[in-house]
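Here the complex is missing one protein chain, while the rest keep their positions.
Naming follows writing order (A and B), and every chain is counted from residue 1.
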Amino acid sequence: MIANTDEARTGYRNVWVVAEVLGGQIQKVTYELLGAARSLANDRACEVWCVVMGHGLDGQIEPLFHGGADVVLAVDEPRFAEFVDEDMASVLVRFVDTHKPEIVLCGATTRGRALIPRVAVAANCGLTADCTGLSIDPENGDLLQTRPAFGGNIMATIRCSNHRPQMATVRPRVMNALPADTGRTGRVIREQLLESEKSTLKKVVEIFQDTENAINLADARFIIAGGRGVKGPEGFQLLKRLAERVNGAVGASRAAVDSGWVPYNHQVGQTGQTVQAMVYVACGISGQIQHLVGMQSCDYIIAIDKDPDTPLMQLADVAIVGDLFEVLPEIVREIPRT
Amino acid sequence: MKMVVCVKQVPGTHDAKIDPETKRIVREGIKAVMNPFDTYAVEEAVKIKEKSGGEVIVMTMGPPRAETVLREAISVGADAGILLSGRAFGGSDTWATSYALAKAIEKIGGVDLVLCGKQAIDGDTAQVGPGIAAQLGWAQATYVMEIPESNNGVITTRRMHEDGWDLCEITLPAVLTVVKDINQPRVPTLKGRLAAQKLDIPVWSPEDIGADEELIGLNGSPTRVVKTNPPPPRGAETLVLNGSPSESAGTLVRELRRRGLL
Partner (left out) sequence: MQHHIENRIYHVEVLPPKQDSEKLEADLERFTNKFNRVMDSGYCCCITDNAMGNLAFQGTEMIEELELEPKPGLVMIHLNTFHTKDDLDRILESCKEMKIEQLLVISGDGSDRLPKLTPADVGATDVESVTSVELLRYIRREYPGVFELGVAFNPYEPEEHEFAKMERKIDAGASFIITQPVIDNHPVVDKLLEKYPDIPVAVEAWMSKNIGLLSEAVGYEVAEDPESFNPVETLKNLHRNYPRCGVYLSLLGFKKQYDRITGLWEQVQSEEVAS
């Protein structure tokens, strides 16, 4: 809603987190958002609320208090065993209208990114996507939202001064969850999906869960990439093993693709894909400019090469000088199976 | 089936150059192209048309030169294009963009299905598709990786999620956003392109679509980009590990843990 006066803005209070619920389980990203919300709430001297929409939520409310929530607004509804974004959005819009939060945070997941824009449109407020930084402007209390755009090539700071609530999505693993404080408790508000909010427009007819799902390179948080130094398709098995351990994807330089060792859709670079992983491990890739343009906005870059002087070894945050066939198995050994 | 595909013109990453000093991509002089994800939306609409008949209208909101992306879509099988253009649209955030596109869709009338790309590669928000659905009060399906069926006013979509997928039956009209897995877009032929050259593309202004001036462009945008910075410089220091493989691996994994990356 438009809130372009101090008076209008003070009508909005508290920081909300919209929980990510999959298969009846509250996901980790929710706790990360609670961590971020807690610190914003401290600055604003207000409460943290967590909105949970799902089915079979018994036993899952308490941990939210341990993670930093003061109030949990829960809708335990059979229909919410499935992701019916239209209905969930209607419920959320009603909650926002009723309780007037100042800030609403949601995970930038496939579900969060489907749900929350619907809410923002209906609530007539701004929504900032994929924030990597959230803070409060000490001058006027606005939420300052920092986010990458143009594929990570610029960082933009965004504010929504004249509308409330201020809404933002945050990707998983960007914020830090608080250590669980089992002494904390809070208030639970139980709510329901109203008949009028049940839309008949969408029917989920089948659900397929596959966490082993080969991860899309563009969305991967962890990429293990190989180049000519990997020497053949057998070498890529080694990379795959590490990728499986860290729930990541396998990437490749063009030299590896052109040798027929890996399919083209794994190629990173100017004539392949641009990736923005949290961690990029380059194995036996020298790092010519055509490769670098595709991966240089990854957050943390690790290079493994026999040659310490390649462009990638210079660019990397960690450069491991050595034979990748010896180093990779050691890394795999260091990371326990989950 | 009457379909509208929303396409956005974005700076191409393709002929990106790296500044040797800053090691960052130089954006100046980069050509504008159709948002890569939107090519999948166009292809899917054309495929639906080829299978069960109908009409495909492509629409973009942008400066006059954004017309080229409409012609590109027409050269691969879209039937018509509409350009939303006018100074008052400038500075739109996703709220104002979805409002304007929704108003235009209402003006077209009788639309059964709107297709968007998963996200634009410049703004990167993925908010416009669901935003349009919300503005129109229609059903939506995002991250669609397959459309197994569409008939009798119901469309079946396979939505991609981090942990798998789900299949939904959706009553039309609806808005879909599509991911790359959905198809392989065809490349325009010279013949198609020459034919597309000749088509007239109407330009709609805010008045043409009956937009409320307070809800478009900067006026209608709750978000404000107040500052843009280059991303924080990469840690200049490289941690060089040249011990034994097991030492290096140990140090690396400890470092990853310390940074909360594992």
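Criterion: contacts are C-beta pairs under 8 Å (C-beta built on N, C-alpha and C of every residue); 3 or more make two chains touch, one makes a residue touch a chain.
All values reported here derive from a predicted model rather than from experimental measurement.
Contacts of the undisplayed chain with visible chains (whole complex): A, B. For the options A:Asn14, A:Gln145, A:Gln267 or A:Gln296, the residue in contact with the chain missing from this view is A:Gln267. Across the entire complex, the residue among A:Ala255, A:Ala303 or A:Val327 in touch with the chain not shown is A:Ala255. Not every partner is drawn; the one left out touches subunit B at residues 12, 14-15, 31, 33, 36, 39, 65, 68, 72, 184-191, 193-194, 197. Although one chain is hidden here, its contacts on subunit A can still be listed: residues 228, 233, 254-255, 257-265, 267, 270-273, 288-290.
Methods note: only the chains that are shown with their structure count from here on.
Annotation: 20 Å between the Cα-based centres of subunit A and subunit B.
The residues of subunit B lying in touch with subunit A in their complex are 11, 13-14, 16, 18, 23-25, 27, 93-95, 98-99, 121-131, 133-135, 138-143, 156, 159-171, 174, 221-232, 234-235, 238-242, 245-246, 248-250, 252-253, 255-256, 259-262. Touching subunit B in their complex are the following residues of subunit A: 22-23, 82-83, 85-86, 89, 109-111, 113-115, 117-122, 124-130, 148-163, 173, 176, 199-211, 213, 246, 270, 274, 278-279, 289, 292-293, 296-297, 300-302, 308, 313-323, 326-327, 329-331, 333-335.
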